[in-house]
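Pasting a structure here, questions to come.
With one protein chain held back, the other chains of the complex are shown just where they sit.
When the chains are written out, they are named A, B and C in that same order, and each has its own residue count from 1.
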Amino acid sequence: MKETDIRKYAELMKELGLTGLEITEENSKIRLERSVSVPAKETVYSVPESVGDTQTASEPKDYISVKSPLVGVFYAAPAENADPYVSIGDRVAKGQTLCIVEAMKLMNEITAEVDGVISEICVTNGQIVEYGTELFHIKR
Amino acid sequence: MKETDIRKYAELMKELGLTGLEITEENSKIRLERSVSVPAKETVYSVPESVGDTQTASEPKDYISVKSPLVGVFYAAPAENADPYVSIGDRVAKGQTLCIVEAMKLMNEITAEVDGVISEICVTNGQIVEYGTELFHIKR
Amino acid sequence: MFSKILIANRGEIAVRIIRACKEMGVATVAVYSEADKNALHVALADQSYCIGGPEASESYLNENQIISTAILAGAQAIHPGYGFLSENAHFARACRKNGLVFIGPDPESMERLSDKAILKELIRGTGLSVIPGTKAVASAEEARRAAEIIGYPVMLKPCAGGGGRGIRLIRSEDEVNDAYYQAIGEAVSSFGDGSVYLEKYIFPARHVELQILADEHGNAVCLGDRDCSLQRRNQKLLEETPSPAVDDEQRAQIMELAVEAVKQIRYVGAGTLEFLLDREGNFWFMEMNIRLQVEHCVTEMLTGIDLVKWQIRIAAGIPLDFSQKDIKIKGSAIECRINAGSCGTLKMLHVPGGPSVRFDTYLVVGTVVSPYYDSLLGKLIVYAKTREETLRKMRASLCELVIDGIPTNIEEQLRIVEDERFTSGNYDLTFMGNR
Partner (left out) sequence: MFSKILIANRGEIAVRIIRACKEMGVATVAVYSEADKNALHVALADQSYCIGGPEASESYLNENQIISTAILAGAQAIHPGYGFLSENAHFARACRKNGLVFIGPDPESMERLSDKAILKELIRGTGLSVIPGTKAVASAEEARRAAEIIGYPVMLKPCAGGGGRGIRLIRSEDEVNDAYYQAIGEAVSSFGDGSVYLEKYIFPARHVELQILADEHGNAVCLGDRDCSLQRRNQKLLEETPSPAVDDEQRAQIMELAVEAVKQIRYVGAGTLEFLLDREGNFWFMEMNIRLQVEHCVTEMLTGIDLVKWQIRIAAGIPLDFSQKDIKIKGSAIECRINAGSCGTLKMLHVPGGPSVRFDTYLVVGTVVSPYYDSLLGKLIVYAKTREETLRKMRASLCELVIDGIPTNIEEQLRIVEDERFTSGNYDLTFMGNR
C-alpha cells in the first residue's frame, strides 16, 4: 500500500466525515479509522482532585484493591507504638486484619478479602479516608 | 477502489443516516464508517433563518452573486406594471440595472458588476431584503 | 455563628446552601455518593467527601457516615436541605449526641409535629381551623356516625398512608359500607396496617401555604403565602406568591393567626403551614412542614429575605433582625420546577437573565442525570411588580432557557403559564386533571 494512497483515503475520510474506512481488494486490505471533532465532554467542569482517578477502573489490573467502606481515619497499627498490621511484601490470608478505620470512636477493622501479598499501601497513618479510597493493593 | 465510488457511498450514508456500510462484491470489499453524533458546534443556540446559509461561502461557485448593499424592498421592475429589468437567461452587461431596492423612499438601483447571463433570481418582487441578501446569480 | 457547616444533601439545594454559606463567610463540607462525584455541589464546597454508593440509603441517608464525616472535617453544624434526613428526628438526635447542631427544629419538636394526630390537636388549640376528621375508626358503623357529624362528602384515609395513596371518597351514606371494607383491604395490602380515618372532603380546593421563620427568642414572622395548587399526583409543578385567590384582608388575617399558632406551639426554625383553601375563603389546616421547602425561593424573591441564611442564623441562636411590619407583600413571584423527563448528560445550558430572574440549578455541562435521585433539575423563579408582568417574564424566560441533552418539562411549563385558567388566577388542585 502506497503512502500516497493512505493519504488520499485519509483526506477523503476527513472531507466526507467518515470515522472508519476499510477496503479489501484482491489480496490487499486497508483499514483506516479516525475520531471526529473533540467530544463535548472535554469542556466539562473541572473535577476536584479529591474525587480520585476514574480511569484506573477501566484499566486491567493485576492486583485486588482494598477500599475503605466508610469515611474515617486510617490507622496502620492497633496502637500508637505497636507494629503495623501489615507491610509491603507481607503475605496475607483472607480474613486477616489489614488496618483500622476509625469513625465516631469506633475502630473498624478492615480485613483482606483474598489471600495474597501486599504490593502497595496507598495511604499514610492518620490520614482521613473517604468511602472508596484505595487502602491497599494485594497481589494474588 | 475509485474515489468517485467512495464519494458516492459516503453521500448515500449521509442521506440515509447510516453509521456503517460494508459492501462485498466479487473480490473487492469496502467498509465505511461515520459517526452521526452532531458535533458540539451544532448544538449551539439556534441561529434564526434570516441569517442565511453560511456554508455557501466555502463552496466553490461557478457564478457571481449580486448581493443587496442595504436593507430595503426588492423591486424587479421600475414601475408596477412595467416589465422586469431582467429575467433568467438574459445576457447583462457590466453597469446594467438589475433591480431596485427601496429604502426610505429612495430607489436604489442595483447594477451588474460583471458581464454575464442571469442564471438565478433569488428573491421575489416586493420582498424585504437585508444587507448581504443574495439577489441574483450571474454566470460569466 | 458556625465557622463550618456540612451539607447533607445534593443537587440544587446543596448548591443553594453552599452559596449561602460562602456569602456568610462560613466554610462548607460537601458529602456525595459515588454517582455524584462530578456534581457541582462537590466542586463548590471547600471540602468534599465521598460517603457511599449511589443508592441514597448508602449515602445521603447514611446517618453514621454523615455524622462521622462532619466530626472528622471539623464541622459544627449540619444542614439537611429538604428530603433525605431533613425530617428525621433520629438523625437530629444523633447530631446532638455528637455535639453537632442540626439546622432545623429540635428532635422533640420534630417527633411531636410529625404525628398528625398530635399536630392537629395542637393546631386546633391555636385558633386555626383544622380539617374536620376522626382518629382511626373501628367499624363501618363508627365511620357512618362520624360522617353524619362531619357532613358528606368525606374521605377515608389510611392512618399509615402518604402520597395520596389508598384514599376513598364517600359522597353519601349508602357508599360508606363498601368504601370502608375496600379501604381497609387496600390499606392492609399497601401499608400492612388496616386502620383508616375519616376526613371532610374539601372540593374544589387550592393548596395555599404560609412561610414562617421563628427564632429561639420567641420572635416569629410570617413571610406571606404561596399558592401550590398546580400539582400532578401530589407533586408540585409551579408555585406563586401571593396567591391570586387570597385578598389582602384575608391574607393579613391568616398570617396573623399563623404567627400566633407558631408561637403557641413554640416552634423554632423555618417552617410551613399547609392549608386547603375552599371556595368560601376558609383556610383548613392540613399539615406542617418543619424544614425548608423546594419553593422557598418565591418567598425570597417577594420579600427579599434569604430563608437559608436565616435558617442557619436561627440554628446558631441569632435573633431575627426584622419583624412582621417589615414584611411587604408587593408584586408577584412565580417558580416553575424544571424536571428531567429521563436520564441524560447535559450538553449545553443557556440560562435566561436580567433583573429578577433566578435559576437555581446544579447543572453544568457534563452533568449526568442518573436514575438514583429525584428529577428536579432546577427552579426558574421570576419576580415583577405585577402578576401580569411576572407572567410575561416567566414566558420569556422559559422560552430562553435551553437544556440540551436531557429531556425536560419546559414545554409543559410554557403551556401551563399560557393556560387561560392560570393567567386568570382562577385555578385549583384539579388543574392537571387531579381529582
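Remarks
Throughout what follows, contacts are C-beta pairs under 8 Å (C-beta built on N, C-alpha and C of every residue); 3 or more make two chains touch, one makes a residue touch a chain.
The structure displayed is predicted, hence computed values, not measured ones.
Only one of the listed residues, C:188, C:365, C:414 or C:432, touches the absent chain: C:365.
In the complete assembly, the contact with the undisplayed chain comes from C:389, out of C:58, C:175, C:389 or C:412.
Hidden from this view is one chain, which touches chain B at 40-41, 43-48, 50-52, 54, 70-73, 103-104, 128, 130-133. By the touch definition given at the top, chain C reaches the unshown chain through residues 15-16, 19-20, 22-25, 44, 297, 300-301, 306, 348, 350-355, 357-361, 364-365, 384, 389, 392-393, 395-396, 400.
By our rule, only the chains that are shown with their structure count from here on.
Number of steps on the shortest path from chain A to chain B, with steps defined by chain touch: 1. Using CA-based centroids throughout, the chain positioned farthest away from chain A is B. Chain A and chain B, compared by their mean Cα positions, are separated by 53 Å. Inter-chain centre distance (chain B to chain C, centres taken as mean C-alpha positions): 56 Å. The set of chain B residues that touch two or more partner chains comprises 40, 43.
Within chain C, residues 347-348 each touch two or more of the remaining chains.
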